[in-house]
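The other protein chains are all here in position, but one chain of the complex has been omitted.
For chain A:
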Amino acid sequence: MPNLRFTEQPLSEWMSQGGKESDIVISTRVRIARNLIHHPFPMLATNQQSEEVLGLLREVLTDERLQQYGMLHPVLLADLEELDKKILVEKHLISPNLAGESRKGAVFISEDESLSIMVNEEDHLRIQCLYPGFQVQEAWDKATEIDDIFEDHVDYAFDGNRGFLTSCPTNVGTGLRASVMMHLPALVLTQQINRILSAVSQVGLTVRGIYGEGSEAMGNLFQISNQITLGQSETEIIENLYGVVLQIIEHEKNARERLLSESRLRMIDRVMRSYGILSHAAIMDSKEAAQRLSDVRLGVDIGLIDDVPAGVLNELNVMTQPGFLQKLFGENLSPGERDMYRAKLIREKVGK
């Protein structure tokens, strides 16, 4: 089994570094979608055509300019167990779509897992750069550099009017999706979140749960990304997202301060109560875990708790997902057993 290391550590190396505004912005992700001009898109490609695409893209890995990003490991989806695919999804290294539907799907993952290049997903090529904290510009700069290297080797499907041609009409043009994962507990507590989220959707941005389309916002984590890919330049898209996220950060900070000054005792109670439950509970479902971890994270960020490192919380966000729990404690866990092991895991990490 190749490169299992990617599914053994819950926390990617890139996440351990922290980043700008990391008390509110957990991570930043930029992905660009590209297709090769002479092959049908993956949905209609024959196995042989998909194999060819994979071959062509894999050859690009020999370009020495790519070495600055760390060794890229090619992983074929066909070589992976279902559980490992699930974990790669939970770590955001591949999309649920690549894990579930792709034929001849593959992913090239960099040593520190900050770069993942998906092949034969909905599009032939999806370059994805991950950064800790709030680093949209940095992530875009890296993604576009890597894009240029690929373009030197393969012929992209590009049209003067429509831009980069993609399988789904929602990606055409720049093929760019920039997203930022934010922890917004104070805006949720003060019930300002809906107002802010609906404002966000009016400026061409969209809000999703942390595992993409259709997923629920758990643990006060929200993923904000651009919706429009056609008719705006990459710079506009990045600046637009940057500006809006900056404002949301400001609102969240204000809300946190107000909560601390106006209802300090209730905040302390809420945060410490969750801290206590995480340290001692014997059964913990995923929803409660997400909510309690969010409370404790807030407690750490506003200085009410000082003995839980933020890294542990990031780690637990991944470790308490079903795939990773199965990896740690066995594949055939019943939901009841899962809740028991989840509680045990959290106790060991958070409790003393």
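As a convention for this text, a residue touches a chain if its C-beta (ideal position, glycine included) is under 8 Å from a C-beta of that chain, and two chains touch if they have at least 3 such contacts; residues count from 1.
Basically, contacts and distances are computed from a predicted model.
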Name under which UniProt lists the unshown chain, selected from "ABC transporter permease", "ABC transmembrane type-1 domain-containing protein", "Protein-arginine kinase activator protein" or "Thioredoxin": "Protein-arginine kinase activator protein"
Among A:Glu21, A:Glu90 or A:Glu122, the residue in touch with the chain that has been omitted: A:Glu122
Identified contact with the non-displayed chain, of A:Asn161, A:Gln191, A:Ser261 or A:Asn332: A:Asn161
Selected residue (touches chain absent from view) among A:Gln9, A:Thr144 or A:Gln291: A:Thr144
Full-complex contact with the absent chain, from A:Glu21, A:Asp84, A:Glu113 or A:Glu234: A:Glu234
Chain A, residues in touch with the chain not shown (by the definition above): 35, 37, 39-41, 43-44, 122, 144, 147-148, 151-152, 155-170, 172-174, 176, 201-202, 204, 213-215, 228-234, 237
